[in-house]
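Here we show just some of the chains, and they stay where they sit in the whole.
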């Protein structure tokens, strides 16, 4: 099985989860959020309930309600909605995968379990298979985020013969700076897979190695700039592509110095988009307002002057 | 609030979760398991749904059913049943904590969330408080396991003024080899807290620094030997205590060389106890039989000849 005619490519925003000021999920902001991405950022794909979306701080019930709302509101406006269904255990991931199929998600993604860490590529592949198997009609993506999960199995090993186990396998969200591993994924992939890069601050490097697109949190607010980066790259204008990439590096380098976790990132999105997305949930700390505003100021200095 | 008259001390077995051969939870083995611990190992406290119990591979629903069964079958036989209610998100931990209170657990324990890692002692303490607050009548234990969670905040900092936030705070399961941190927990704790050590292979070191007891997976099958170690230590016979500790080190050193994860550990328990506890769940790999049998053989060589 291969979903060739619907290959995921270009920019994919990893969405934040809107909360009320009391920390409950806030469905009313999802529609405006989607409009903002499409209209202001030119971003037409989303990756929901992922790391940026604080999925691991949500209950299973909440994840379903959110996925449903994202899919519903995106219909007719977005190209694809990928629902992340990974969690620490198989049963609940399977439940979320089945649900994603029911609500018409464009695909599902699963991160490696990180409390009990799979010890080999084989075990990890089998774990992924058990989830993919309950939603066989949905394109399946593996989400590689070793800095957070501690699961450092090279993706090229995970991909070995994976279509035999997972016929719906369709690609990888690759969030690591190991570009040898990424390059090998590219060089060994069939053409219908999507290899999406997930380290926003060095996307240009991955494009040089053949990335088909990118998934990241910063595309929520620098999407249109990075769309320009990709266009410049595709037309052979490396100087322009580099110039945009360097501006994002400047912004993020500054943000990292101030401490840049999901909470700060979310508040930055609030500052830049005007969308009231609420605070993060514990154990992520709410972002002190001046911190986000200082980064937003940098954003206006650097990124907008492209 | 202080639960002085019921201070947790001595050995606490971190229980394995019995599964059927198909990987479903198997309640029928819980009664025999408890009898085995009491009768064969002299162990009268258990820590259920923890790391050894594969809690993070269980659904919330399964964790409740298991906790209920452990509490029910332990009644009248065991001194204390501590139910671990930690998971990645607050809502489900709170649900589990409320449930633990309803079923008559002796106490609850919570591990630090490990996907989004708390960045300061203050954030972690607040996270713990939100869970403790929904089961205020239950003694509350913090479970420190930095090698797995990646949360390395010194426990002494987590404990600072913790009773102001968590009146039911009662102690720590301290599973780290940082004995300066452990020593400071001991020296700064009020007398009604239990500081339980969780690195089985160096328990004697923690006893020297004032540990009140121990929680660990090996006490499932070397409980009676380690009870002897504690008795020897308490009576001032360091030579004998050391001799027993060295034998456990010998066994575990051998096991570590062969790869000693929860799956191997569980199969070793099967070999030594005769209880049919089933395989582990993915992503933990089932243990090849010869591997567990080789460790069991070492057990018979080393530990039994005490």
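The first chain written gets the first letter, and so on, giving A and B; residue counts start at 1 in each chain.
To be clear about the criterion, contacts are C-beta pairs under 8 Å (C-beta built on N, C-alpha and C of every residue); 3 or more make two chains touch, one makes a residue touch a chain.
Model, not experiment: these values are computed from the prediction.
Enquirer: Of the identical chains, 2 are shown; go ahead and state how many the full complex includes.
Expert: 4
Everything that follows uses one rule, which is that only the chains that are shown with their structure count from here on.
Enquirer: Using mean CA coordinates as chain centres, what's the chain A-chain B distance in Å?
Expert: Roughly 36 Å separates the two chain centres.
Enquirer: Hey, which residues of chain A end up touching chain B in the complex?
Expert: Interface residues on the chain A side: 54, 56-60, 62, 87-92, 112-120, 123-124, 126-127, 130, 148, 150, 259, 261-262, 281-285.
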